[in-house]
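Of the protein chains in this complex, one is absent; all others appear in place.
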Amino acid sequence: MAHLPLLGVKTHSQKVCSLYKRALRNLEAYYDRRNVYRYQAVLLRDRFDKNAKVTDMRKAVELLKEGENELFMLQHPIPRNFATSVGGVAHERVVTPPDWVIDYWHPLEKAHYPEYFKRREERKKEFIAMWEKEYGPADKKDEKH
Amino acid sequence: MFLFNSNKMFFLFILFFSTFISISSNTWFGCWIGLEINLLSFIPLISNSNNLLASEASLKYFLTQTIASINFLFTILMMLILMKNFEMNNFILIMMNSSMLMKMGSTPFHFWFPNIIEGLSWFNSFILMTWQKITPMIILSYCFNKNFIIIIIIFNIIIGAIGGLNQTSLRKLMAFSSINNLGWMVSAIMISQTLWMFYFFLYSFMITIMCFLFHMLNMYFINQLFINNMNFLIKINLLINFLSLGGLPPFIGFFPKWIIINFLINNNMYLLTLLFMMMSLIMLFYYIRITYSAFMFNYLKMKWFKIFIKNNYFMMINFLSFISVMGMILSTFFFY
């Protein structure tokens, strides 16, 4: 994974963008009416834009730190999450098992659904054929899954 | 083994009977004669012209036992000369006890014991650890200085426990365990002969299993236990017998120790009891250390090295181990 930056190392602009996004989400939790939220978001954008042209890195880092601090001090105690997303009430309430689990069924269990598995095997073969057509045959050494 | 050698059978026979001579004689001199015959019959059993160590051990055994016998003879003669009216002086008692302690390999005079046992085969060390203790112990029980003996007991158990802690040789380890058990036995004989017999019988029973097992597996050092690829059941056998020897409750080794502790408390020897229990913990510690490493180590498994043990003696060992495990439980049924 050489092309990815090291974990935890972000550029300054990435950090500012992240702060901006989190600040927007925080505002969303506070101002639940859409029009009010838009107004506040514009104000927030304005605050960010004012300092966008700061070229002095020391000052920029200082500003970022202040922003992070302000966001931390004003974070909403009950963030507005969607129910099934992380932190929501219904998060992981229904766990969908991945598809490959079916491959590990016992043959006796598979025998209950003969048609489905017959078609599944066909589909698998078709998929492999499609894959090989697009990317070439798989490397032998990758086969051990 | 001796069973296939007529000379050794003969000496073994004499060894047994000399003990009977000395423990049933009613004069000190008779005792001495028995001891001498015993000594002279044990030496041919030890010595092995193929093994230098065995010959050395036989010589060392001869020297120590002779010196002890000389002193014993000297003491009884002096007693005859000085003590006209058969009274027993404390010092005479100490001298006589010392020579007997030397003979049985008890603590202040025990240094020969691990040295010699290092040169013996397992069968000989079995004899040395069990049968050879009978005579001096019985003679000790005729007359002893109690304070002296208590000090000796304390020495015995402490040296037995501490000395065995760093040993890697199984025979030396058993020797130190025997020294520790000697402390128990002497304390038993201080209380009553029956108690001693009880302890001695069960102790020799456990020592029998251990020695024969080691003999069969040809084990002489600790690392053999966990290098060699043994059968798991044998390891279990070893563990059980070691725990039994150490005196862990469900096994039979606990029974005699329990009784002795009971009697010691009845006789108000609390400090001795405390020491016994503390030191048997150390004994248990190093027994467990041996067997645990035998169980837990990832031992080497060489391709062409495999022990096939098809020995009929294993039936006996297994039976004895069964007694060692269940003995105390089974013995409770005898009372119904």
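The letters A and B name the chains in turn, as written, and every chain counts its residues from 1.
One rule holds in what follows: a contact is a pair of C-beta atoms (placed from the backbone, for glycine too) under 8 Å apart; a residue touches a chain by one contact, two chains touch by 3 or more.
In this text, contacts and distances are computed from a predicted model.
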Would you mind picking the UniProt name of the chain not drawn here, from "DNA damage response protein", "NADH-ubiquinone oxidoreductase chain 5", "Exosome non-catalytic core subunit rrp46" or "Late endosomal/lysosomal adaptor and MAPK and MTOR activator 5"? "NADH-ubiquinone oxidoreductase chain 5"
Given that one chain is not shown, which residue among B:Thr19, B:Ser99, B:Asn180 or B:Thr291 touches it? B:Ser99
Contact residue for the chain not shown (choose from B:Gly34, B:Pro114, B:Gly183 or B:Gly253): B:Pro114
Looking at B:Leu35, B:Met104, B:Leu140 or B:Ile159, which residue reaches the missing chain? B:Ile159
Touching the hidden chain in the full complex, which residues of subunit A are there? Just list them. 29-36, 39, 73-74, 76-78, 80-84, 89-93
Hidden partner sits against subunit B at residues 60, 63-64, 67-68, 71, 74, 78, 89, 91-92, 94-95, 98-99, 102, 108-109, 111-112, 114-115, 159, 162-166, 282
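The definition used in the following text is that only the chains that are shown with their structure count from here on.
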Between subunit A and subunit B, the Cα-mean centres are separated in Å by 75
